[in-house]
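See structure below.
Note that one protein chain of the assembly has been removed; the remaining protein chains are unaltered in position.
Chain naming follows the written order as A, B and C, and within any one chain the residues start at number 1.
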Amino acid sequence: MNKLLSSITLSFIVTGGLIAGEITGVVKYIGKPPKAKRLRMDADPVCAASHQEAAKAETFIVDAKGNLANVIVYLKGVKYSGNTPTQPVELDQAGCVYSPHVMGVMAGQPVKILNSDATMHNIHGLPKINREFNFGMPKTLKEKTITFDKSEDVFVVKCDVHPWMKSFTQVFDHPYFAVTGTDGKFSIPNVPDGTYEAIAWQERFGSKRTLSQQVTVKGGSATLNFNFERPKKK
Amino acid sequence: MSDNHTKETFFTKYIWSIDHKVIGIQYGITALLWLLVGFGLMMVMRYQLAYPDTQIPFIGWIFGEDKLLLPEKYNSLGAMHGTIMIFLGVVPLAFGAFGNYLVPLQIGAIDMAFPRLNAASYWTYFLGSIIMVVGFFVPGGAANSGWTSYPPLADVATAGQTVWLLGMVMLITSSLLGSVNIMVTVIQLRAEGMTWFRLPIFVWTQFITAFLLLLAFPPLEAAGILQLMDRLAGTSFFLPTGLVVSGEVLTNAGGGSPLLWQHLFWFLAHPEVYVLILPAFGIISEIIANNTRKPLSGYKSLVYAMTFLGFMSFVVWAHHMYLTGMGTTMGAFFQTTTMIISIPSVVILTALLLSLWGGSIRFNTPMLFALAFLPMFGIGGLTGLPLGLAAADIHLHDTYYVIGHFHYVVAPGTLFALFAGVYFWFPKVTGKSLNESLGKLHFYFSFIFMNGVFMPMFIQGLAGVSRRLADGGQAYAHAADVIYLNEIMSWSAWLLGMAQLFFIANVVLTLFKARTGEINPWNATTIDWTETTSPPLGHGNFEKIPVVYRGPYEYSVPGSKIDFTPQTEKG
Amino acid sequence: MLEVLRKLGLPSVSASTQGPSIDNIISMVHWLMLVLFVGWGIFFIYTLLRFRESKNPKADYGGIKNHYSSYAEAGVALIEIALLFGFAFPIWASRINDVPQGPDTVQIRVIGQQFAWNIHYPGDDGVFGKTDVNLVNEQDNPIGIDRSDDFAKDDIWTINQLHIPVNTPVNILLSTKDVIHNFKLPELRVSQDAISGMQIPVWFEATMTSEEFLEQSVGTGREGKGFQIACAQLCGLGHSKMVGYMTVHDDEGYSNWLEEQKEYLLEEDEDDWGDDEW
Partner (left out) sequence: MEIPYGVKERPDTGLNNAKLGIWLFLASEVMLFGGLFSAYIFLRTGVDDWPMGSKYLDVKMATLNTLFLITSSVTMVMSWASLKLNDFKKFKLYAGSTLLLACGFLVIKYFEYSSKFSYSYYPSTDNFLGIYFTMTGLHVIHVIGGIAVIAFLLFPGAKMWETDPERFTSRIEVTGLYWHFVDLVWIFLFPVLYLL
């Protein structure tokens, strides 16, 4: 009963939107960045031919100012009972890399997987809670839609035919998440007022080294910045 | 059992029947239906091979919205095609149906030795076959690691593999019950005077087949149990230490070996080849003797060759494993045994060919199928020779050459024999003869298209094209010159499917006709034809248990007025 | 016979030292098969015509009397013995026992995985560095090379790109990360299963460079396509796309290629982030 009541109030707040705000911010990296390595795309001539210059690993994309891309920022332990978007999230396989490299999706929200390459990919998701999936996408199969049923921490989605192809997906039961762009910026809209724990995850730092911060949303907006630091040498 | 049954309900007469003839028919119908299903799977696969990654016409919706046969589904169909054809189709038809129906009739027994066990055997098979296809409906689809289910692939495969293993355990149990039954029946229930060397060759082949099933299947059951443990209890019988699957290190304890599976598997699966072919020899022998109107040449050499074949089949299994890193001693041993086992096959084929000499050959439908069996099995057997030599196998291993080889043995080989048997014994089972014209159309079209399907496989195989490629070899340069054959093979396969309509129509139309009342339409000599009505009456088969006075193929005996002398005739 | 088999699909080149001997045994067996089949066939057809019911209404109870067939069977057995001892055993023994070692040999590790071939070169020191499954990272260290090992510092790896010198014995140490694969080079008549948990040597000596091969395949169905590594054992859903590429260089081309690959070593993080610093 209590649960029901609180979810009703919460949904009122969310759908009301009157006292909801936006969390914005920048994720930065401090220190000398690791070098991006070339990908061995000569393993498949179709892949190699789709790049003018050798493609590089997207493990760690940081610009000269230290703005860090591909970081998932999300609020932890938020209850949400609003609608799940029906607009699909797209995951494209183009030039034998995934775009986006990192993405968040809501449980139940469709994920449209595209194959823009003239070669066969197979798309192999390795979730632990959701059902593992693995299917081939020959060049004639241009898109396929899947959904995830349950929220789950970040997991790998990869291609076994092209071993370097790797992407990360996190499934949420609420819409309060974002992924930083190449400028390191992100924004989480429509967050109800309140104090939350915010988490930032970056692939190279892994799930054990996520950053977390308190953030309070009040009166429409809040700012939230994260700084990842280069690990010290022993 | 006893003929003083008070009441026979529909249920006890047709469903839970313990009459070997009804069980034989149950086996026959079920197996024919499974053959059709297995054949259907293959026709879909052949579409994908001929026109890779294009939408499957007509029935594409089965495979999802995109109507494509994606590689994982292709692999499922491949594994299930093999499994269904062998374990649900050919063996139950050859051994379950023909064996059950004919062995007691041919040896003059009133039923099998254990009638209830016989029914249990059929129903275990039925249940096992249902479990097998349930796999199609579990997440990830049916088993997709090939009919050989090699671990580690099968160990880490989707849930369908577990279902496959459970189905196999049922099927193995069924064939164990069946083989004990056939062996006891042949040993114990032969009529008076039916000595071992008066047995029709067909009975001999069933007896040896039962022997193979009895001893070869249990090791596969053991292997199946071990694989189930690997999949369900997390053991590592087939998983060595330190595997990385899809980027993740396996957490199993390790220490196992995938070769263990291969040894246990092929210890069954090579004798299984002879399980497939021996009943075919039996059927062919009966039909050839009958339609040449003369005794077989070398009855005893046939029996000895088949028995020898049965024994040898237990020591050739590792010739499927030449490329697993086999050393010189093992290699030499298995190459030698493999060459040795080719000799009795040559003897059998030669004896059957020589049996034609001096005959008065009638070309009816069963005989046409039986005659076609000889060169077709010849091709199948001969193409086994290069595969049996490890050096030649280096190039041909796991290519379409292998597929061509064993399909020639099993499809135009065993299947033709089984069709011959169906045409030959149909009057016995139903009292009605199948139409000859439709039968001949069925034969000629089947003959042409069978070769159209399988002959090009040797060419692809010589080119080095691997089996089990979901796109028929498109991705590989060495397949480029021979890939056009895929279309020829596929069209042949579909037309072969159409040709079976003659058979289906023939059966259906004939079933609507009235019984001829003829007991022995082929003027045969064996007890099944001479001592029972067609179809035989209820339980018990014979009004009086026959007594046997002579061998099974006393045709055109000099001095006899008619050209056949039944086994039961004195003198 | 060899010409016929080549017309029938057998790859027209046999670009390794062992290739011709394998072709040889294949064609000899096919001779035997042909003779047997034709022999049977002639007898079969003649018998069917001569003894058809309309021609021979009364069957002969005795049938055939002579023993030619037994001689033929004995003949087959003798030929098979000759094939075994004369050809099959020696070829197999050479394949197993004559694994080349020593300085003139090129040693390469090939590690199959679903669905790619990882190639591991020992580098200048000629010794393979340590590998560890826990270091495996599909993107930048697919075979788990432990760069902290001295022998591993100069090791080179590629995906699906096998480069070898011509006329030099190559010894491939074949293994797999996951399931069973089969390393097959159809034009070189090389094929060997990669069995999980085992490392099996497979050796050959290419007798033709890729360039020569491409020249002679002009105008055929595979013009412009060089040697490939095929996977010949079902390994999962990407089995049909598990294509590797093999380039056979002359000696100079081979050393040039090795030099090029060293550039990748410069990208290795000297100060990689280790796990223990956190």
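Operating definition for what follows: contacts are C-beta pairs under 8 Å (C-beta built on N, C-alpha and C of every residue); 3 or more make two chains touch, one makes a residue touch a chain.
A quick note: this is a predicted structure, and the numbers were derived from the prediction, not measured.
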{"item": "Touched by the hidden chain, restricted to displayed chains", "value": "B"}
{"item": "Selected from B:I25, B:L41, B:L70 or B:M183 as touching the chain missing from the view", "value": "B:M183"}
{"item": "Selected residue (touches chain absent from view) among B:Q48, B:S145, B:T162 or B:S236", "value": "B:S236"}
{"item": "Options B:I56, B:L260 or B:V315, residue touching the unrepresented chain", "value": "B:L260"}
{"item": "Interface with the undisplayed chain - residues on subunit B", "value": "1-3, 109-111, 113-115, 117, 176, 179-181, 183-184, 187-189, 214-223, 225-226, 229, 233-237, 252-253, 255-257, 259-260, 263-264, 267, 539-540"}
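By definition in this document, only the chains that are shown with their structure count from here on.
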{"item": "A-B against A-C, pair bridged by the larger set of C-beta contacts", "value": "A-C"}
{"item": "Averaged-CA centre spacing for the pair subunit C and subunit B, given as whole angstrom", "value": "32"}
{"item": "Between subunit B and subunit A, distance of the C-alpha-averaged centres to the nearest whole Å", "value": "54"}
{"item": "Multi-chain contact residues (two or more partners), subunit A", "value": "120, 122, 134-136, 158, 160, 163, 166"}
{"item": "Residue numbers of subunit C (touch at least two other chains)", "value": "113-114, 138, 236-238, 241, 243"}
{"item": "Contact footprint of subunit A on subunit C as seen in their complex", "value": "113-116, 138-140, 142, 158-161, 236-238, 241-243, 245, 264, 267-269, 271-274, 276-278"}
{"item": "Subunit C to subunit B touching residues, read off their complex", "value": "5, 8-11, 21-22, 25-26, 29-30, 32-33, 36-37, 40-41, 43-44, 47-48, 51-53, 56-64, 69, 72-73, 76-77, 80-81, 83-84, 87-89, 91-93, 95-97, 113-114, 133-134, 136-138, 144, 177-180, 182, 184, 186-187, 189-193, 195-198, 200, 220-222, 225-226, 228, 230-241, 243"}
{"item": "Residues of subunit A that touch subunit B when the two form their complex", "value": "120, 122, 124, 126, 131, 134-141, 144, 156, 158, 160, 163, 166"}
